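I am attaching a structure below and will ask some questions about it afterwards.
Every protein chain but one is kept in place in this view of the complex.
Chain nomenclature is as follows: A, B and C, assigned in order of appearance, with residue numbering initiated at 1 for each chain independently.
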């Protein structure tokens, strides 16, 4: 059985062994014992609330309880950009219009910005290939929203997620080739590595500061602004279902989109409910839907947050969880849990 | 009894007489027969769908059926900025950080932008002083959201509303005095009039183009960025209840905020429902809430859109409207109407 | 023998004939009779005007072949390029980029829309008929305007510039325009030039052209190559102007990327090297001894301005210049009058 839970001090070795599976493209989860150990320590301090909210890094692991293996990982950073500047391009619009000539030109423009400074960030999602099936991906990704719904006061008003940008078959980035290379004069992957290492002052030194009309870029670069890497498309869809939107912010190197949402407008905030764990009764049984939908259920304990997906459905504020489910969540009859339908309800418009 | 309805050809004289009551501050509703006549013609063509959606201007009047007087007016423009550039300042963030000096400076910055080009706009709200009581203001303002909920395909993805900016006791604008005056060298009200007259090319000619750090402005100007005129505060609250947010766009002259929303995230889109007009039965009566809430109800006819506020409450897809209500809406038993609770439900988080 | 003089009403037909042979996209001369008439009237009014501060005056000079009694060239000077608005150009900026961490150091070029040339006086409309032989006549035509400015400094700015036509392809297309202006104007280069009449000081430019610097490395190769390049028709003018002391490289044209030459008047040879001499009648038909140099000589008669070239022994350090009665006739001067002269 799979449970997503707050990471703890004992997970370091398993985390390292998972990091060796990640490969390139995720700069925040590299198989480096020092780096992972530091991160784990921060995560533990975050769940223990011994560091300020903006420094926290809530890291979750998906554990296969049948064999104790870690099947996946994901995280939420309390705030980005407060120690190193967090850069994006923001896409704006400039209109050039002359009534005399009857010309009206609407141009998309890139602005170098630090607008997202201070936002909370969803990051470091990785599911081991052995577990890429069923609801596992959804459970892992959506677990973070249930956590936010349970503890909204821990997060800033805005939540973001950076999506990996489009790459050509050969691994090159058409956006970088059309823009960044002229200023950085080095390979895309080299630049990417430097930012991962936190060496970011070169961005301030070398990036063009002035707004750029996207029309100046080569066609291949224009075409991929806001486009995700093909392997990232499913992750993007999951986040969009939860209420996150692309609002015109992209990565400065590969133009991958940033998804964002006001925390108050997340589906999990709107649609999740508290329920009391209680055995089934005839009464609730009668009111239960004929075709139960899979439901995300979490406990409500910050330090040992745990979440599962189950076929049990909350009815009138109560939910009948199996003994196994209760063990996975470390809760008992009478405890309160938070529930959210795994899948998005059809829009009634 | 009051009904909000689509304006029609016969309303010109009454509209003119209302415009004489408006006073300064609303540049789009001046007592000018030519201007109002043109606008009315556009509105009628809009409801008749004889002009393209982006040119439309849906204008609604609140009529007092007891005496035939017009008590108020409001409108939705299909799209702004497609014939004359629509300018705003957008507030962004720039971070200046030096690890060597351990300095981290986060600065708000004004960018001259046309980002909102093409958005639909709520505008021209005016309620006659004689009618400023009870639910009238809410009815008038919120009628537009019900219209959007009924006909979402007529609108662009984004809807905006410009709020009048803060003014000092003497009618001056501290933001204009701190910024615009240096470049326009004329009075605030003069500049305002010029833009109302559509003479906007001077903005392109005279506005500073480069991003501006807000910190450069005098304190009094900094303090009012995004602040509304005191008479506008209630209108702002109503729009925020409906799901509109201040997202950092302000007027270039007085720094009044622009509220905006994705149409799909408006309360009216999420929470409004269709109901069939049908006489009360014991069955529905039994299920009705003990303390009925006032409800906005509209018909579903574009050309003769009408809306009222009533104490009737929809139950299980049916609503029992009084004969008078049905007359106001020009609907009958068996017709479908759209309903929305007048007041926002408490957030369940 | 060639003379440069202010245009006269009687020259209109001749100008029309000249205009018929000039190239499309090269804005040396107005094309239509109406426009030509306006230009001539404006010039006549400008020469006749009392001027304290340079403003909308535009002075048009013609080169006349006295042998053929025919107009074979034109050259003009606007008192103030921006009198009627703001004169826009692209300034060539160089941004130094240095990262010590990465050991990177290079320069990035950027074009910034600027209005610095607004108060300059502008040389323009330089055109020579193909029949004019090499020799001193082209230089006479180009420099007579500046001799006039030397005589009447209150009519002109302290700085001068000359936009030269940029390169175009065989269809009249401009690679620089295609990479920049077209994106904002949404029309072909020749249509845009026709619409705007060669002007660079109109409101519509500030409405349409980009307000933020254009990073040159982002432009396509052919547009970068066209920056600062002269249309072949402008080579002669370019050579004359650089010899005069004008400098290219700092500004280019916002439409076709052609070079804009500019200089402070103190850097121009006509200003620094011209002298005022008294006329002395020379009846001696034989050439003077020693080497001869070409000089441009102009009377100081305002609207009656005339300038010709003579071959003369070195005049530097002299107080007078010997002129034959024929030359005196052409210049409308007599023994003892002052003339302005500069070595070509």
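The rule we apply is simple: contacts are C-beta pairs under 8 Å (C-beta built on N, C-alpha and C of every residue); 3 or more make two chains touch, one makes a residue touch a chain.
Note that the structure is a prediction, hence the values are computed from the model and not measured.
Visitor: With touch as defined up top, name the shown chains that contact the chain not shown.
Guide: Within the full complex, the chain left out of view touches A, B, C.
Visitor: Sort through A:132, A:209 or A:303 and give me the one touching the missing partner chain.
Guide: The missing chain is touched by A:209.
Visitor: Where the complex has a chain not shown, which of B:182, B:237, B:303 or B:332 is the residue touching it?
Guide: Per the contact definition at the top, the residue touching the missing chain is B:182.
Visitor: Out of A:117, A:201 or A:313, which is the one that touches the chain we can't see?
Guide: A:201
Visitor: Spell out the interface residues on subunit A facing the chain that's missing from view.
Guide: 201, 204-205, 209
Visitor: Provide the residue numbers of subunit B that touch the chain removed from this figure.
Guide: Residues of subunit B in touch with the missing chain: 94, 96-98, 100-101, 103, 105, 107, 109, 178-179, 182-186, 194, 199, 201-202, 205-206, 208, 210-213, 215-217.
Visitor: For subunit C, which residues lie in contact with the unshown chain of the complex?
Guide: Here the touching residues of subunit C are 82, 85-86, 93-101, 114-116, 118, 203.
Just so it is clear, only the chains that are shown with their structure count from here on.
Visitor: Compute the centre of every chain as the mean of its C-alpha atoms, then state which one is farthest from the centre of subunit A.
Guide: The most remote chain is C.
Visitor: Which subunit B residues reach two or more other chains?
Guide: Each of 201, 204 in subunit B touches at least two other chains.
Visitor: List, in ascending order, every residue of subunit C touching at least 2 other chains.
Guide: As it turns out, subunit C has residues touching two or more other chains at 203, 207, 211-212.
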